[in-house]
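Could you have a look at this structure, given as structure tokens, before my questions?
Note that one protein chain of the assembly has been removed; the remaining protein chains are unaltered in position.
And then chain A:
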Amino acid sequence: MTDAATLTRDTAATGAPLLKVEGLQGWYGESHVLHGIDFEVRQGEVVTLLGRNGAGKTSTLKAIMGILSKRSGSVNMGGTETIGLEPRHIARLGIALCPEERGIFASLNVEENLMLPPKIADGGLPVERIYQLFPNLLERKRSQGTKLSGGEQQMLAIARILRTGAKLLLLDEPTEGLAPVIVQQIGATIRELKKEGFTIVLVEQNFRFAASVADRHYVVDQGQVVDMIPNADLDANIDKLHAYLGV
């Protein structure tokens, strides 16, 4: 399949990667879902993982976070190899996950959900700045977390990983099932977060949305990375991408 070295050469021009994933294999119980994922993300970049349903995008994020039942290969975060670490230690290296199912806690109110993840490093966004980005959350901070609308829950799921000092955000399909106006709002937020200096790995099915926020796109198919397309070259590669995504 794809030659990982080629992908690396394409991106090596602008400094050392913050996250470098090599030959990452992953399992859910007995089921082997990742067959050697290779990609890297540089400091301050927004990178997407595109691919069909079941291609292994969500599993890749879970494997990076260490919450798949088994994984092997290499996941290097800022120079530290994490493959043998527990999820809680991986989190403390500055990686934070916003899961596909959002993971808002029903027994916590909005403010408790927001304040739940512990601070792991300096440099997180102040709470005032977070409420400025997501004013709805301030209005509803006493509401039960799961009483929010889908879009508000998604914003809460993103908001709570911004104040911890995590540098690398793993966002799993943040636009899934949301109205177009909310999708635009989330797109604007992601561009804002990039300006704040966050590095982001975004899993998406919607490549139009992906194109509006990302620097580069990795295409995932059957548990492997099969291609890398810089956002600037997206138009030239649109037919190839359609073939990959089966649209």
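Please note the rule applied: a residue touches a chain if its C-beta (ideal position, glycine included) is under 8 Å from a C-beta of that chain, and two chains touch if they have at least 3 such contacts; residues count from 1.
Note that contacts and distances are computed from a predicted model.
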- Task: Given the options "non-specific serine/threonine protein kinase", "Quinol oxidase subunit 4", "YIEGIA protein" or "Amino acid/amide ABC transporter membrane protein 1, HAAT family", say which is the protein name UniProt records for the missing chain.
- Result: "Amino acid/amide ABC transporter membrane protein 1, HAAT family"
- For the full complex, which residue in A:112, A:176 or A:215 touches the chain that was left out? A:112
- Query: Of the residues listed, A:78, A:103 or A:187, which one is in contact with the missing chain?
  - Reply: A:103
- Item | Contact with the hidden chain (one of A:44, A:73 or A:87) | A:87
- Message: Considering the complete complex, identify which of A:33, A:46 or A:65 is in touch with the unshown chain.
- Response: A:65
- Query: Touching the left-out chain: which of A:58, A:164 or A:224?
  - Reply: A:164
- Using the touch rule from the top, list residues of chain A that touch the missing partner. 65-67, 86-92, 96-97, 99, 103, 105-108, 112, 115-118, 120, 161, 164
